[in-house]
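With one protein chain removed, the remaining protein chains of the complex are shown where they sit.
Showing chain A:
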Amino acid sequence: KQVVLFYRLTKVLISYCFILVIAEMQRGRYAALAIAAVVIVVGIPLWWKTTETYRAWLPFSEISELDSLQLQLSVDIEVVFSRGTLTPEQQKKFPLSHVNQKEHQVDAKTGLRYKYETRYRTATIMEEDALNQPTADLSLHMLSESSCGSVVVYVIPESAALLPEDVKVYVGQRRTALLRSPPFKSSWSLKEVLSNLDMEVEQVVSTMSFSHQDIVAALSDRVRMAKVTKESMADSMRAIKSSPGYEITFSLLNPDPRSHSLHWDIEGAVQSCIQPLLNKLAPIANFSVDSQILYYAVLGVNPRFDNSVSAYTLSADSLSHVINPVEARLGSNAASSNPVLNFLLYVPDSHHSPLFIRDHSKREVPSNAFHSPRWGGIMVYNVNEMYGPEAERPVDININMAKVMGVFLAQLRLMLGVQHTHPPTGFVLQSPGSAGLADWELDRLLWSRSVENIATASTTITSLAQLLDQIGNIVINDNIAQQVSSAVTSLQSAVAELEAGNLAFALQYSREAILASERAFFDPSLLHLLYFPDDQKFAIYIPLFLPMCVPIVLSLLKIVSEAKKKRADKQAKSD
């Protein structure tokens, strides 16, 4: 009996052991699974989180919207008919307005739409009076202040004596133009008259506000230009790039202080010649003017003596070599990073006087000056006639600043992009007067600068976004995100203001956009070298990852294969 009991006990014990072993195996399996789960659920996110770089949120969707830019430029045009241009019948239908839109697709991502909103009316009595005065331009301006960017065209009778015979259109200093009406037949309906006038008005508007060519040139930052004429290319390359500020430096180069003691009243000359222009340009950029005198500064080229005129000459080909040695002496502005426009007045030493510049056709240049695109201008000022050979050295010489500043002002206008437009035949442009810049010239500049700023800022922002998107290791701090979003909002407002025709606001917003985008793009925190190649990073992690992953992966494989086997067994059993 005892033996039987013992036998049974042993049997139970053995089976219990067997169950235990199975349970133990089960437990091991669960442990492996649990560890794998912990590694996946806790370990990997923890590692990911702790090695992550800080990246603030950027408005990527809005930036990608900006990538494809649809600009609409709206111009207000007022066409005023003076007495004697329309029949009373035609006048009855006034006032009248008309919207004309033109669309251009510049490239796949950039589109332009010009919206000309034209209002037609007849002249008021006061305007009629003003038109009868010889100083029509000024007196018309006194009557009403036209807003920035708008154009007023007065249509005067064909026989009016206000303009000389052959002049078709007269563009004043403000935003007004006088247009001699083409011959109308009195039997025409108003519609016919207006459509007849349209061509002329359009020509006036493209002169006074913007032409398609200007706008496309301003977009050059976004659009690769394929078909541009050499002329417009030179124009756009000459003008200095849009920037929030410019430093204008006048330098007097005196290579021979032993024989010439030069005096220039630069302070007074800047005050009277340059400052009015800069005041006018204040909405576009901040300008600062300074001057210096450099002694013993020489040009980089030895002028050639020409026996036929007994003078030294600089040929046009050698001018490009003149600047570099001088530039080392000029010094950059230590206190700001704005682009510098240099204007040099070179007084040749007594052994190399007089010195004349010759153009490509070997003729002497009347102004004796030249300019280098986006850099500045150089004028040669000969003083050899101001003293005799036996004068006591050094000779005191006063420089005629009116002559010098006339040249420098012309060069400055070129650099700033106030182009000498080639007016269509029959157009007369009033010279800008003491301000140095007519209102409509300023408008032209505002149009192209706003478009240029928008183009530049949008390119900057999109390329920054692209860069940040591509390199995932760059830290994006909150201040960068803030700059980017303020740039994006300013850009959107600039585009909206341009659409609404508020040119001044559009420019202001576009300047803000460009400032914010540049600040974000050149932020030093983006340069921190936190970028390591992935392969090197993982090489460092291998001593940790490999021993950890191998057992987990192996046991998972084993569990899977066991589960498969079990299922196969079950299937076999049920079969």
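Definition applied: contacts are C-beta pairs under 8 Å (C-beta built on N, C-alpha and C of every residue); 3 or more make two chains touch, one makes a residue touch a chain; residues count from 1.
Operating definition for what follows: contacts and distances are computed from a predicted model.
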- Query: Which choice in "Sodium/hydrogen exchanger", "Phosphatidylinositol glycan anchor biosynthesis class T", "Glyceronephosphate O-acyltransferase" or "Auxin-responsive protein" gives the name that UniProt lists for the one chain left out?
  - Reply: "Phosphatidylinositol glycan anchor biosynthesis class T"
- Candidates A:I323, A:L355 or A:A455 - the one touching the absent chain: A:I323
- Option from A:K168, A:K280 or A:R413 whose C-beta touches the chain left out: A:R413
- Message: Tell me which of A:P45, A:G245 or A:G268 is the one touching the absent chain.
- Response: A:G268
- Task: Can you list, in ascending order, the chain A residues touching the missing chain?
- Result: 7, 10, 17, 20-21, 24-25, 27-29, 31-32, 35, 234, 238, 249, 257-258, 263, 265-273, 288-293, 295-296, 316, 319-320, 322-323, 329, 331, 333-336, 357, 359, 365-367, 369-373, 375, 377, 394, 396, 398, 400-402, 405-407, 409-411, 413-414, 431-434, 436, 540-544, 546-548, 551-552, 555
